[in-house]
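Pasting a structure below so you can have a look.
With one protein chain held back, the other chains of the complex are shown just where they sit.
As written, the chains take the letters A, B, C, D and E, and residue 1 is the first residue of each chain.
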Amino acid sequence: MSLTTLIIQAMATLGGLGLVIGIMLIVASKLFKVETNPLVEEVVEILPGANCGACGYAGCADFAEKVVAEDAPLDGCPVGGFDTTKEIGVIIGQEVSESEKEYPYVRCGGGIRCVDRFDYVGIEDCTAVIMLSDGEKGCNYGCMGRGTCVRACPFDAIFIGEDRLPSVNKNLCTSCGLCLEACPNDILMFAKDSEQVHVQCNSHDKGKTVKAVCEVGCIGCKICEKNCPEDAIKVTKFLAEVDQDKCTACGICVEKCPQNCIEMR
Amino acid sequence: MTDSNKDIVIIIGKLVLISVIASALLAVTFVPTNEQLKKNYAEARTSTLAEIMPSAAEFEAIYGDTVINDEGDKEILYYRAKDSSGNLVGYAFFRKQVGAQGMIEVAGGVDSSFNAITGIGIMAHTETPGLGSKIADDPFKSQFTDVKVADLSLSKSGGAIDSITGATISSQAVIDALNEQVGDIKMAEA
Amino acid sequence: MTFTISAPPHKKENITFKKIMWAKVLALMPVVLLSVYLFGLPAIGLVAASIFAAIATEAAIQKAFGQKITIADGHAVLIGLMVAMIIPPEVPLWIPMIGTVFAVGIGKHAFGGIGSYVFNPVLAAWLFLSLAWGSIMAPASYPQTSALFELVLENGAGVMAGVSPLFILLAGAVLIFRRYIEWRIPVAFFVTTVLLAFLLGDSLSYVVLGVVVFGVLFIATDTSTSPTTKNGRVIYGIVCGVLVVVYGHFANYVDGTFYGLFLANCVASLIDNNTLPASYGTETFLQRKYRSIVSKVPFKDRLEVFLDD
Amino acid sequence: MTNVYVMEKIPEKIIIPLKQHDGCLCTPLVSKGDMVSMGQKIGDCDCYDSASVHSSVCGEVISIEEAANPNGTKVNSVIIQPTEDVECVDLTPVKDVSASKLVDVIKGAGIVEHYGTPTHKVLRPEGKQIDTVLINATSSEWIGGHYDTSAQYASQMIDALKLLMKAAGASKGAVVLRNDDLESINAFDHLRVDGKLLTVAPLMGKRKLSYYFKDMGSDIIVVSQERIYGQKILDLLTYNLTGRRVSFCCDPTDVGVAICGVKSAKALYDAVHEGRPYIETVVSVSGKVNSPKKILVKIGTPFKDVIDACGGYMGETGKLIANGAVTGVAQYTDDVPVTKMTTSITVLSADEVIRDVSIDCTHCARCADVCPVDLIPSRITAFADQGRFDECRQMNILNCVECGRCSAVCPSKIHLLQLIRYAKNSIENAYEDLSSKESPANLKLGCGCSGGN
Amino acid sequence: MAADVSLFQIFMDGVFIKNFLIIQFLGLCSFVGVTKDTKSAAGMSGAVIFVMTLAATVSFLIYNFVLVPLKLEFLDLISFIVVIAALVQLVEFVVRKNVPSLYRSLGIYLPLITTNCAVLGVVLLNVLNEYSFIQSVVFGVSAGIGYALVMLMMSGIRERTTLVNVPSSMRGLPHAFLIATMLSMAFVNYFGVIPL
Partner (left out) sequence: MDPLSEFIRGITKDNPIFGLVLGLCPTLAVTTSIDNAIGMSAGTAFVLICSNLMISGLRKQIPASVRLPIFILIIATFVSIVKMVMEAYFPPMYAALGVFIPLIVVNCIIIGRAEAYANKNNMFYSLIDALGSSAGFLLVLVLIGGIRELLGTGGLAIFGTQLVSIPINPITFMILSPGAFLTIGILMAIVNHRRAKKLARGG
């Protein structure tokens, strides 16, 4: 058998095979055609693919669908961060600008400095404690330090420290916000790194009540309010709040606070 | 996925084109390599035969009835091994056997009285590297030199051959190949 | 006055994991003593080395990973003891030590410690040892029971677990009676083995070997590696029985027990996942199958399937 | 016949929570400084799912504020300082006992089941028809009220059952006794109802209530069965008694069964025959107190005073439990009042408090073996622990009767029941969120309250 | 020779003794990727059984009725892989259309059946072992069943291990491989003793 015959035969065979398969596939793709939006697939490819649900949708594919349908915000994926948002923006055709990353901030300085009303035996979970009573701390607004937020975090970024208060490892945190949702007392809030002054308390109780149970709770004495040169701190319902737009981080309130519950980072 | 018939034709065309080019490439490579392969194969056979039957000087092929290729060559069943003076000293053979992964081609020699194996060789195999592939190594092969046909079984079944650890199937396949082929030759010669 | 708050119930049974473990260790003691009598000093060395290695490994791992050290719960001791009991007594001492290091290190802690492992560490260690050093691990003799009195003292036993089926059976019976071990698995197992052995024509005495009894009472009932559902445990017992007899029929019941039970461990989770009881537990098998099939099809697809037709 | 003591001493203050039931909070009808008399209605609400609240003493309202409640939460309560008077509002027995009037009487008298649902809501659920009324006497047999003899108990129960049936418009009714409670069984046996002789029938195997209704040719029967422990036993009880299966997120009223307790039956009896609202109840005090007993107290009496009436604490107290050591709620203060939902008070000493540390589940399946409703608690709680509540729901977690046996037998000392409740709570919350905003197509949780056989 | 190998032996080989996943290390990508829950594992196994059987059949036909007569054996690898690729694509279309949820959870792995060594392995082993038509098909089916068996076991175990605590650094693949170690230990010697 000559070389030419062999080559021709080989070509014919494989070519024929290719032809048959090509036709078959085309027919099949027509037959089982599924309407998909190509944009959705492109978005899916960009997303991290962890299916963590931090966006509030059932997995990355679902989020992609919603984004394309403009039901979800472009920056809805906290895990992917700004890069992902930008890329999604490119696909969908919208401009996005970068915003500063936010981390959970613990609005309670109590922990071991706040009295316990009873002795608790049971599962380590703040919600579970609340189900049994109004919470073990004397303060109804404070952190119980039972770690519901720790368990809610899919990235192991929160841990309960020695002072029975949660702290956040910013290297691991993806700002997904699951811990904020999980906290039964709404103690966590998002704060940017540039926002330096925070009130470490969440209690709307009267000064006397707070003082009875907590060494560092805000008693609503208004000293900070009076001393703030920028008028950036206000006491409402016995709790001081910092207006971050006005705050210049001068540190006067931190010094003046009799309860040491204003913190400068 | 595709919008028009034209696209479809283009896609199929490209698919076919690539297959055709691929096959052409393969065919072009195949022809010279195949020639070389045949040469290698023949050489390997000759050298193996000499190795497993050092006493023989000449091997006379015994052909079967089956035609195996276009040139009309017949299947070689086994070889009669003769020494330099032309006396029959034994029989040599090649045999394929299913191993743990695929075919094992075993070469073997047996003395003229079908009493003992003179030696074996492994021509080709695809056994698991590191386990079954040890059948091609000397520690295993040398066990067969001058072993009695009667003892041709694994040591755990009372024979003289120690199986390779973890590769009982491969070891057994070699032994089976030898046993069966010796039996076949015995029949043919009887 | 500070009161304690906890969820109900406020009164609990006084049983702990620790208690169960030590009870098992205690229950095995007669057999160990008997085998020391039969095998002599090497048996003591074996048990000591094995338990020592188990405890040391557990302590080392828990220290290294900053966990609480839980040697006192007796689990490591039990693993050490059981590994020693299924190894031939005449092996060099490094064998049981490596075995228990594997059992505690890989078999138990790499999988997450107590309750988290899916494969019995003791069996895993035995399999590891016999795959690694097959020739050393082969017992000097396999029991050839024929007479019933050998139930009390098996003369041909090659490992410590095999010296006395009756002692182990008694120990197991006591533990079952105290509800320290599960009864469904052993019962299903024995019924299956006896039936199968009868059908295959094996001598019935084979299936009441010390090793087999030990395996099913102390290894198969290991809670982490067996199903939790009631039906699941019965099925698991049957599976154990079938696998042990299949191997035992063609090779020997000593190896067969360990290989068979280990293979049963592999399917235990699958059994567990598929025998979950229905609402109020009253559902026939067919109903359950139907429900599981229907529930596996997501709601949307179910609709589509109907609509397509 | 167990003796019931009557608490004579009037406590220093009475705390009456404005919500002693599941449902809406009542609005106070009095204000600080008002004088109230015994039986006066002090809280009411227009909602159908709430019951009125009455003052149990005469005295002065000293404040209306959030106060601790035995179920662990804080509830807006009326705090009354009692005076020595025992002046009572006019108690007029109800003459006209038509069905619709009865419901009003029940609501007006503030009768609430001990499991929390207002009785009128059980008997006349909105949009549902009740055909069978059951009085469950399996767990709280004697503590419904103050009886003189056991025969009085039996006859009052039967009478109350008739009233309940009438209120509900149901055709059949049954009293369910515990089969080892011989005293009650003897009391009911050979009782004549409508000229027919009653016999107490044991429930066994397939012989459910419907069998005995037919067998005895009577619409009112008394049966006995084993005791079922647990806080949420209604569904299981319904299934055991009638064979009707209650789906998730439904209650027995969905399958036409109303379950009442002895306490509410007795309260109804009193309301109808004496016109007295629900202002006193019997609690049994047990554990480490100097003289444990059953005691009739006024609703709103703080636990502290009840315990003092029983001789005070014995030794150092570790735990104070309302509603029994098996399923009850531990209290962090003894300043909580006895409410309509309180059946017993248990005191544990400090060294009786269980403080075992949980270790990992060893899958020993002891919990699965003791579960009365065939769940796999170990698995459910593992899911619950990880927040996988949807899977919990698929494993029928809502069938759980919260009997706590699983926790009691667990060798790993895992807080199984607490985890289960935690998961149930989360599921219920998720339900509320979901049903409001999701479209029905996505609601595959599907609450198909069809019930029936 | 191959012809005298009984079908039962081929079956046992395919399912147990030469189990593709844990003895021969073929098809591991899907083994660690799609066994997180039983449903996906079952779906994947179904697809693989189907593709394997079909691939064994079609490749046998192509090899023996096209390539061998034309002396084009050297095209075996390329033509087999093309056939498999086409089959996989076909399965993908069907799954995507009819069971979208399965398609979503199989994700990237469905196209990877193409490069699932297991499927090509079956086909190549068939040629290597010179199996007849029936033998080829049986081997294809049994290899698929073996694959499915281990996939199910693995997914059962992994589903259960989500309930327990696995050390953080072991979580995910390392844990999967440890389970595979154990499965492999269980298989490696058990069925070897059974005379066929």
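Rule of thumb we're sticking to: contacts are C-beta pairs under 8 Å (C-beta built on N, C-alpha and C of every residue); 3 or more make two chains touch, one makes a residue touch a chain.
Predicted model, so just to flag it, every value in this text is computed and none were measured.
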Original post:
In the complete assembly, which of E:9, E:57, E:98 or E:181 touches the absent chain?
Top reply: E:181
Original post:
Out of A:5, A:94 or A:169, which is the one that touches the chain we can't see?
Top reply: A:169
Original post:
Given the contact definition stated above, which residue among C:133, C:183 or C:250 touches the chain not shown here?
Top reply: C:133
Original post:
Which residue, B:10, B:61 or B:150, contacts the hidden chain when the whole complex is considered?
Top reply: B:10
Subject >> Hidden partner chain, residues of subunit A it touches >> reply: 18, 21-22, 25-26, 29, 169-172
Original post:
What residues on subunit C make contact with the chain left out of this view?
Top reply: 106, 110, 128, 131-134, 136
Subject >> In subunit B, positions touching the absent partner >> reply: 1-2, 7, 10-11, 14-15, 18-19, 22, 25-26, 29-30, 32-37, 40, 44, 126-131, 133, 165-166
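As a convention for this text, only the chains that are shown with their structure count from here on.
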**OP:** Would you mind telling me which chain pair, A-E or B-E, is linked by more contacting C-beta pairs?
**Re:** A-E
Subject >> Centre-of-Cα separation between subunit D and subunit C, whole angstrom >> reply: 45
Original post:
subunit C to subunit E: how many Å between their CA centres?
Top reply: 31
Original post:
Could you state the distance in Å from the CA-based centre of subunit A to that of subunit B?
Top reply: 65
**OP:** Can you tell me which residues of subunit E touch two or more of the remaining chains?
**Re:** 71, 75, 78, 82, 100, 164-165, 188
Original post:
Could you say which residues in subunit C touch two or more other chains, in rising order?
Top reply: 3-7, 112-113, 115-116, 298, 300
Subject >> Complex contacts: residues of subunit D adjacent to subunit A >> reply: 72-74, 329-330, 332, 353-355, 358, 385, 387, 415, 418-419, 421-422, 425-426
Original post:
What residues of subunit E sit close enough to touch subunit C in their complex?
Top reply: 38-39, 99-101, 152-153, 155-157, 159-161, 164-167, 170, 175, 178-179, 181-183, 185-190, 193-195
Original post:
Which residues of subunit A touch subunit E in their complex?
Top reply: 1, 6, 9-10, 13-14, 17-18, 21, 24-25, 28-29, 31-34, 59, 61, 156
